[in-house]
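For this view, one protein chain was removed and the others were kept in their places.
For clarity, chains are labelled A and B in written order, and residue numbers in each chain start from 1.
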Amino acid sequence: MINFFSETWLLWLLLLTGGSLFWASRNSQYFHYVFNRFLMALVALLSVSIIVFSLMEVLPGDCAEKWIAYKSTQGEMITQADIDAERARMGLDQPLPVRWGEWVTGLTLKGDLGFSCSKRQSVNLALGDRFWLSFMFCIAGLVLAYVIAVPFGILSAYVLNKPWVDHNPQHGSLKRLLNTLGLGLAKISDVMLRIVSYLGLALPNFLLALTIILLYVFAGEPTPTGLFSDEWRSEPWFNESGFQWGKLNDFLGHIWLPIFVIGWAATALQLQTVRALVVDESSKLYVDAARARGVDGLSLWAKYPVRHSISPLFNSVGFDFQRVFNDLPIVALVIGLTDAAALLIEALAMTNDQELAAAILFLVALVVISMNFITDIVLAAVDPRVRKSVMGG
Amino acid sequence: MLSISSIFRGRAARQTASQDDAYYTAGQFALIKARFMKKTAGLVAGFVLLLMLLMGLFAPFFSPVDPGIDGADESYRRGAPQAVYFWDQNGFSWRPFTYTYVKDQPKTDFAALLQGGGGLAALDKLTSSGALNASSQNKYTVHEDQRRYLQFFVRGWEYSILSIDTLGIDIRWDRHLVGVEQGMIHLMGTDEDGKDVFSRTLHAIWVTISIAIVALIVKLFSSLLVGGVSGYFGGRVDAVLMSITEAVRVIPPIPIYLACAVALAQIDLTPTQRYFAIAVVIGALDFATLGRRLRTHILVERTQDYVLAAQLSGASHMRVIWRHLVPSFGSYIIVDTLINFPYVILAETSLSFLGLGLTEPVNSLGVLLQKAQDPDIQQNMVWQFFPVAVFVALVMAFVFVGDALRDAADPYSERNK
Partner (left out) sequence: MMALNPMTPLLDIQDLTIDFRTDEGLVRAVNNVNLKLHAGEVMGLVGESGSGKSATAKAIMRLHPGNALIRQPSRIQLHNGKQPVNVLGLSGRNLRMVRGGLVSMIFQEPMASFAPAIPIGEQIVETICIHLGHDRKEARRIGIELFERVGIPLPEKRFDQYVFELSGGMRQRAMIATALATRPKLLIADEPTTALDVTIQAQVLELMMELREQMGMSILFITHDLGVIGKVADNVSVMRQGKVVEAGAADRVLYQPQHSYTRRLLDALPHIHSLPQPPAQTPAPIVSIDNLSIDYQLAGSGRKGESFSAVRDISLDLPQGQIIGLVGESGSGKTSLGKAILGATPMSQGQVRFHTEAPFTLKAGAKIKRRQVASVAQMVFQDPYSSLNPRLTVRDIIAEPLEAMGLTGSRQETDARVIEVAKRCHLNVDHLRRFPHAFSGGQRQRISIARALICNPQFLVADESVAALDVSIQAEILGLLKELKREYGLTILFISHDLSVIANLCDHVVVMKHGELVEQGSVRKIFTAPEQAYTRRLISAIPLLDQARLDAQVKQQVRA
């Protein structure tokens, strides 16, 4: 009995969530919406699994061939019959829909992601913590992007329609000079940031990573590739004398590079998005109306245009994550990381490991879809505008 | 005095009247153009872009050296850039010139090797002397007393300006913009085969851009199909198509390109076929964003009063679509395509960078960029980073032009007039 539940725990979890949402949706409009979104997310996941699974069919070779090829290097004689037998044993002779069905059942019943041929172990084991490593890289890159892009995007929007020089004839000359200095400073930082952001759009990540590595090479310093330098790689986090701070230090000295590299392009894009959103909001009538009530300065900006731009920005977090992860594999290759992104590129381009690649892609899509789901339901709970548009007021 | 000023005033008034008329009879595109002309950054970027496109399109004419293996300079492999001067300590010259660069032949002392008995010890000695080091292979001498003057419109290798196989048209020419009296000039140095980096880069621009063009056309078709069908039919078709698009949108595209490129690698293709196949793959899978936007656009535009007016005028469905709906997103599509140029170029370079797109000896920016990974090049042949600079400039130019054009085509600014 316990065995049965432990074999099918994920299914029960999903059913339980769906069931309780359905129960709650009977007399709450909000949970009705949440339930609908939950169903839509499940449908999206299902279509993603179909797309990913059928896409992997185009990769050459299959598991049986690879396994037999491995055996042949061990000196065994191989015939076509052996391959076919192996195929039948692995269930690869079944048509695509059947194999997909088995994969999905395994996944939904117990979270089994399949079997990796090249690693010759289950995908869950092969991935281990690597997916979380990639996940954290992307999140850190995103956080970096938001931390830079949000304040400077707002600044950029703020100075957009401001002149370089204070012309107001009603102001005194000292005041005009001070205002002009302030405006000039803001304008210059805006222009510089925009140039940086354009560069971020134009310079592909892998080139940026290469350039930074090159700088290290010229400076004669050891390049911060990988996750640890050689001396710390095999050290454990804890030894007799407690936590190894040196290892942490070394770790931080290495991971800033991928985070910075993938964060930069995201920053460039976010900067433009934030700017456009805030500019859009700040030209609305309610900002003028608030001004007419005597609200001004920082409190006006924080409470009106900025506050109203947050939800559309927050809404795109899922797709921002997707965009960042999209860049990660090549960066991982250049920097020499060993995370899921590097594994993905290895599985796709070198070992043709279909199930491993499909599993990683599926996990990324799962993260994006869950993020979209969460942002949607959070926004519907928090932002009255969203609530109105999705639930009709 | 009075009469003169009144004449001027009259003329000015007439001029503004005709200018007004030009503005009023200007169509959508003319208006966008007029607004674009006011944007300095966009104009400068547009000029740079045009220049690069032109040099890319007529790359053979602008290249001083044949970029292929035929044109490789055997005696000047891994050679540094050759600078062009007007003036040096020997005096000034109106004609620009460069010096004679002579590659140091690695003095592999085979005699010594033999003398040492040809044993391993002698070989060790040779290796440790540094004669085989990568950096020592780069050594060259400049003979400043031997000037080589630049020549313009020189005769060189023969190339075709325009060739259409099906029509049997093949216009060939052998003039080049720049050449040098003796030997070849390598403005940006040479690579390890002696191929001229500058000429390769020029040729690569057009290859990369033409891939992007093909990819964008394919993308346009797939987006139009998905967005148009979804937006016009609506209902269940719309729901199904949009949920597929939504699913495609959450999967990161580069891994998918990778998978397709790997699959393509299995098939035996000529370089040209491979090149188109990659463009088609990049374009066909990128329908999600534009397709969704077109759908929204059609849905919005469909509710505009002028569409209802056309329907009430007795116009058929086809007429409404072709005369009213399609032109309404024409300018939008063009702007969007231009904005997407850099992203498609990036996709191509990413693939080539991984060795899955185009490969040597094809000249594409991605192929040239891939070399930047090589530690040998990073340390000893920095001039091979020239394509990187060209690439960044090209993409920047596209981004700036696209941005300015988007601002110029913004429908809101038209509304406020």
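Methods note: a contact is a pair of C-beta atoms (placed from the backbone, for glycine too) under 8 Å apart; a residue touches a chain by one contact, two chains touch by 3 or more.
Source: prediction; values computed, not measured.
Q: Among B:103, B:324 or B:371, which one is in touch with the chain left out?
A: The single option touching the absent chain is B:324.
Q: If I consider the whole complex, including the chain that's not displayed, which of B:93, B:296, B:316 or B:379 touches that chain?
A: Among B:93, B:296, B:316 or B:379, only B:316 touches the chain that is not shown.
Q: Residue-wise, where is chain A in contact with the chain that is not depicted?
A: Interface with the chain not displayed, on the chain A side: 29, 32-33, 36, 161-163, 167, 169-171, 175, 284-286, 288-296, 303-304, 307-308, 311, 383-385, 388, 390-393.
Q: Which positions on chain B touch the chain that was left off?
A: That gives, for chain B, the contact residues 21, 23-28, 31, 38, 304-306, 308-316, 319, 323-324, 327-328, 414-415, 417.
Following the convention adopted for this analysis, only the chains that are shown with their structure count from here on.
Q: How many angstrom lie between the CA centroids of chain A and chain B, rounded to a whole number?
A: Once rounded, the distance between the two centres reads 29 Å.
Q: With touch defined as at the start, can you tell me which chain B residues reach chain A in the complex?
A: So the residues of chain B touching chain A come out as 243-244, 246-256, 258-260, 262-263, 266, 342, 346, 349-350, 353-356, 369, 372-373, 375, 378-379, 388, 391-392, 395-396, 399-400.
Q: If you look only at chain A, which of its residues touch chain B in the complex?
A: 40, 43-44, 47-48, 51-52, 55-56, 58-60, 198-199, 201-204, 206-207, 210, 213-214, 217, 318-319, 322-323, 325-327, 329-330, 333-334, 344-345, 348-349, 352, 357, 360-361, 364-365, 368-369, 372
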